[in-house]
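Here is the structure we will look at, set down as structure tokens.
So, chain A:
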Amino acid sequence: MNIWIKDLSFSYPNFTLKVKDLSFEGEKITSIVGPNGAGKSTLLKCIGMINPVSKGSIFINGKDISEIKGTKRAQLIAYVPQEQTSIFNFSIIDFVLLGRTPYLNFLSKPSHKDIERAEEALRFVGIKNWKGRGILEISSGERRLVLIARTIVQEPEIFLLDEPTSFLDPKHEFEIMELIKNLSKKMGKTVILTLHNLELAVKYSDNLIFMKEGEIIGSGKTSDILNEDILEKVYDLKMKIVEIDGKKIILR
Partner candidate 1 sequence: MKIYKILILLFSLPFTIFCNPIELKDELGRRVKVPEKVERVISLQPEITRIIVSLGCGEKLVGNDYFMSKFDHIFYNVFPFGKKLPLVSISGSDLNLEFIIKLEPDIVFISPTDSWMADKIEKYSNIPVLALSSMGSFEKLKEEIKLISILTKKTQRAEELIFYFESKIRFIEERISKERKKPKVYLSFWSSFTKTPVYYEPVNLAGGINVAEGLLPSYKGTVGTVVNLEKIIKWNPDIILIHGNYPPEERAITVEKVLSDRRLSSIEAIRKRKVYYTFGFWFWWDPAEVLFETLYLSKIFHPSRFSQINLVKEGREIFSKFYHSENAFEILFKRLRCNEWKIE
Partner candidate 2 sequence: MNGRLNKRKIAFIFIFFLPLFLGLISLLIGSYPIGIKDVIKTLLSIFSSNNEIPDVYRDIILKIRLPRIILALFVGASLSVSGASLQALFRNPLVNEYILGISSGAAFGASLSIVFFGKNFPVEISSFIFAFIAFFSVLLISKGTGSDIISLLLTGVIVSTFFTALLTLVEFLASPYSLQSLFFWLMGSLSVAGWREVGYSLPFMLAGILVLSLYGWRMNILSLGDEEARALGLNVKLEKIIIMLTTTLVTSSAISSAGIIGWIGLIIPHISRMIFGVENSVVIPASALIGASFLLIADDFSRGIASFEIPVGIFTSLIGIPFFIYFLKRSGKIWS
């Protein structure tokens, strides 16, 4: 799997994202990192075609994704938003089943097979008793897990996760990142995420993409790209990289 972004340009009223030429390998965990307002979420949403792209193209295995129809695209790429604000208190199982929509005919409802898949996905993410509970009644950490379960039943090749660890305590942070690791290693999927937390990014990612003010500062394998110069350039802060027991730690 190869992802190539060329001459991408996307504007909000006060912000412009510009990516001239970016490519990276799939079936790995790729993290987009950078300070606030760098455009991480925007880039992620462009890859998922959630933002309609004004200029440029995104190629997946050589194919321009803007030419892929909605449902087929949803079968290829799944997106986990940072905040889930459903107004309805869907039951957990119904909520996960919403992820099967790309496979359903226009006016049909999920089948028994779909329900089985949903239950499997809930088990995979580690949600135990889901019966009788609605998504507005569970903790934000559990809700994150349910969201991931919903993307799993979408059976995509690519998972896009926007700040999956935000607002979570360290224990849940760890759980989610381990889950993401499983998605990539066990299920062989491509995972692209945006992360605020640099340490987590360094720990779990195979590839890193550094962004600042709407532009790509640098990208590549974590082991290759990570150095103190690029960190200073991106974060405007002098940091030191220290290796302890083979693990890289970043000190400020």
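Simple rule for what comes next: a residue touches a chain if its C-beta (ideal position, glycine included) is under 8 Å from a C-beta of that chain, and two chains touch if they have at least 3 such contacts; residues count from 1.
The candidate set was assembled so that all candidates are chains of the complex that A comes from, given by their letters.
Just so it is clear, the structure is predicted and the values come from calculations on it, not from any experiment.
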| item | value |
| --- | --- |
| Touching candidate for chain A, same complex, options 1 or 2 | 2 |
| Parts of chain A lying in touch with candidate 2, wherever the complex brings them together | 45, 48-50, 70-75, 77-79, 81, 84-91, 94, 98-99, 101-102, 104, 106-110, 131-132, 134, 136-137, 154 |
